[in-house]
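All protein chains but one are shown at their positions in the complex.
Letters A and B mark the chains in the order given here, with residues in each chain numbered from 1 onward.
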Amino acid sequence: MLRKSNKLSLMIASLSLAGGILLSACGGPAASTPVPAATTGTGAATQPAATTETSGGGGTFSGDTIKIGIDLPVSGGDATIGLPTRNGMELAIRQANEKGGVTVAGKTYKLEMYFLDDVPPGGTSHDPAQSSKNADSFIADEAVLVVLGPFNSSNAQAMMPKLNTAGLCQLSPSNTNETLTKPEYGKTADYRPTGKVTYFRTAATDDIQGPASADYAYNELKLTKAYVLDDTETYGKGIADNFAKRFEELGGTVLGHDGVPKGTTDFSSIMTKVAAAGPDVVFYGGTSSNNIPLARKAMKASGLDVPLMGGDGIQDAEFLNVAGEDAVGSYSTVAAVNVETLDEAKQFIADYKAAGFKEELGAYSGPGFEVANIAIDAMNRASAPTREAVCEALRNTKDYKGVLGTTSFDENGDTTNKVISFYKADKDASGKLAWVFVDQIRFGEE
Amino acid sequence: MQRAENPSQARGGGGLFPQARKASRNSMIAAAVISVFLLLLPVPQMLSEAGIVRLPIRFDQAFINAAADTACFTLLALGLNIVVGYAGLLDLGYAAFFAIGTYTYAILASSFFDLHVPFWIMLFVSGLVTALFGVAFGAPTLRLRGDYLAIVTLGFGEIVPIFILNLDQLTAGTNGISGVDKPAIGPVIIGANNDNISFYYLGLALIVLIVFFINRLRDSRLGRAWMAIREDELAAATMGINTTTTKLWAFGLGAALSGFAGTFYGAHLGFASPQQFNFSQSVLILCMVILGGMGNLWGVMLGAAVIYLLQTVVLIQLPTWLGNLGKSTNLDFLISFNENVRLTDYTFFIYGIILVLFMLFRPEGLIASRRRKLELHPESEKISDQERQDLYDVRETNQTDTDVRGSQP
Partner (left out) sequence: MDLPSLAELLQQIINGVSRGSVYALIALGYTMVYGIIELINFAHGDIFMLGAFTALTFVAVFGVDSRNPALHDPVALISVLLITFIFTMLVTGLLGVVIERFAYRPLRNAPKLAPLISALGVSYILQNIGQVWKGPSNITFPDIIPETFIRIPIGEQFLIIRWKAVIIFTISIMFMVLLTLFVQRTKLGKAMRATAQDQTTAQLMGININRTIALTFFIGAALAGAGAILYGMFIKGVQFTVGFAIGLKAFTAAVLGGIGNIPGAMLGGFIIGMVEAMSDTFLETRWTQAVVFGVLILILVFRPSGLLGQRVAEKV
């Protein structure tokens, strides 16, 4: 009985499938029309404020709220780093709205956050497939004029081709993988099908931060024997590889290079091994959320009392909070002029504390705040409330002064801000643990 | 191993056949309705993109994107169903085969090595590669029983992503392989310009083929051998079934399906990254199989659709939907709830609650396998239908746990 019914339903299924293929063949050309024009009908429905006007073509939308799409990982293991980043963005949007919103071509719009998590529930970390879906959601909503995020380079790899095809610009606060933007690595054709630059970022790429740390360790701190660790993620491994390469070029010795998978909490055996090798500096590429503070504690417990160096991924309160007293003697970098001295940065830190977020300020709260503000600034400069105009304005971002210093975008969408500042974990004047500014170097060809 | 089934299910009354006939007519109608629905699913989106209609509700590419990936996960669930549902081998590392499938395609059809083997050939190559891995892995471990096999598969599921992560030369390591080819029919590239609709139909077509194949397989000599082993390995062996070969077939075929799915997934996403194939992914596919109804093709497919869409569309978009609903209806409590409670922080909680409640209320799955239900009665050799009925009656009137659970093996 069952078999018969299954057969029948199969027949029906396959027959109707044949019809469907025909249908989709007809629908094909329609589906590939440029998306901004195509989605005029869909977004307006979710936009209660949208007017009744139906003929707004060419990707302009007719509401009085502009949405900013945000894609970040905020659940599972990535919540640690995603939530403080989102708070930074939320703060920027809130502040802009308090000032009345943005003014595009003479009309004032309120801003709204369209936030989508890229960790599907039940997953353990950021999922590129989810980011791909989120990108489609942003594209479909015509009120979304710009996208912030993603946090992870692998998610960017999934989002970039989609957003690029749709002509929707995105700004990442944290992606550092150099292959995303720089044509010399030969991947940009995959990410930019249209050839236009629609992806911008404020973080210095791994091929700048890593070598800068190597320069500083070898030339300034006179350290010659390094042990390199990374958290096996794109950022951590990228920065660690670049550090090791440069450190050896300078004449230093890399005693060993090891990946420590994220989720590791017991660093005793790793640090015993590192201590036995006898380094005078440990470089650890990765983020605080991947337990580097615990590694610092384990270093001390293993009797390994040498500096720990890292990138901007450990320049946060979490590192100091968790490592506590043991943090003293660690170094980190930030790809910007000394932010502590900037009034904008001080103001931001105060505002963040006043805003009442549950999570403490993280390493990427500032960059999150910054990319949101750059996007808002671009909207204010845009000639029309369209994605294209916002992109154009973003490409023309020049000397934007914010919490990261002065930002301009080069022809690849990378920040021209190539000053690397060095910080040391130490007691500040009031006796509190802090990242104290020690030095800065300008890095790059020029 | 056996548990008594849910009493309410057994109380349908009468013998097996009248019920089955009735169900089959219903299921025929249901299948027809569902297939028409599935086929027409993207049509509103096409029409709206062509500018023919304005949709009253939001129906965008993101949804079709999820629907296309649902097709991929349906294939995975069908594959795992062969291993878990038919052969009764608990596999907690199925994502490993999925990973191998995706990476086989990504390595051989991307700009990474500048190899561009066509998608249609790669479907079979990936299927073959994963099947070989399945057999190679299964050969030494399949003599393990029950949960020992489960933990060994779990171990395999942990090892494979580590190899993918650490073999930089072959897999691009942590950076992942980008620029994975899209399938092409002649000059037409499926899924060019972000189009998910054609991928959706491609997925449907694959499912139809696979379902047809599995349907035939289930009733074949091999399929019957699987179920015999699932019920009683010793008895099956006594009947002359070569249990090792039969189990290996299950492992190999199950793995082959994940090869198809992986190829599809890699092509659709255009990207393969080692973080995508961890334990939680294995568990997700297992959830689909169990929640849908182990051993039942339709149940498993429904389970895959329900869970995947719940995860990637409903729960991800829920906060936004609530906010929009609040605004469009001007319900202040909804707006303030949405602003004060950041619902995105609670998606795991909601997902967990749904899983638990689901299992409490439908432990046998959405559509339970009738055959499995009949097979899984405790002491079914001894107790007749009527006697079993009486037992349930006793249990229902007397709510204390008169445990009729089978003895432990």
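One rule holds for everything that comes next: a residue touches a chain if its C-beta (ideal position, glycine included) is under 8 Å from a C-beta of that chain, and two chains touch if they have at least 3 such contacts.
Here the structure is a predicted model, which means the values were calculated and not measured.
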Which displayed chains make contact with the chain that has been left out? A, B
Among the options B:A32, B:L47 or B:L90, the absent chain makes contact with B:L90
Cross-chain touch to the chain not pictured, restricted to B:L38, B:I64 or B:A150, is B:A150
Pick from B:A77, B:I354 or B:I367: which residue touches the chain that isn't shown? B:I354
With respect to the chain omitted from the figure, which of A:N219, A:S269, A:Q347 or A:N396 is a touching residue? A:S269
Looking at the whole complex, which of A:D64, A:E360 or A:D439 touches the chain that is not displayed? A:E360
If the hidden chain were put back, which residues of chain A would touch it? 75-77, 79-80, 82-83, 121-122, 124, 232, 258-261, 263-266, 268-270, 272-273, 276, 288-289, 291, 293-294, 297, 301-303, 318, 321-322, 324, 358-360
Contact with the hidden chain only, please: which chain B residues? 1-6, 84, 90, 140-141, 143-145, 147-148, 150-152, 154-156, 158-159, 162-163, 165-166, 234, 279, 283, 286-287, 290-291, 294, 345-349, 351-356, 358-360, 363-365, 376, 401, 403-405, 407-409
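Just so it is clear, only the chains that are shown with their structure count from here on.
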How many Å are there between the centre of chain A and the centre of chain B, using C-alpha atoms for each centre? 32
In their shared complex, at which residues does chain A touch chain B? 1-10, 12-14, 16-17, 19-21, 23-24, 27-28, 30-33, 35, 38-46, 48, 54, 74-76, 79, 83, 114-117, 120-130, 132-137, 139-141, 153-154, 157-158, 161-162, 165-166, 177, 179, 186-187, 189-191, 232-234, 237-238, 259, 261
Of chain B, residues touching chain A in the complex: 17, 20-21, 24-25, 27-28, 30-32, 35-36, 39-40, 42-43, 45-51, 53-62, 64-66, 69, 111, 162, 165-166, 173-176, 178-179, 188, 192-198, 201, 204-205, 208, 211-212, 215, 219, 265, 269-271, 273, 275-276, 278-281, 283-284, 287, 297, 311-313, 315-317, 319-320, 324, 327-328, 344-345, 347-348, 350-351, 370
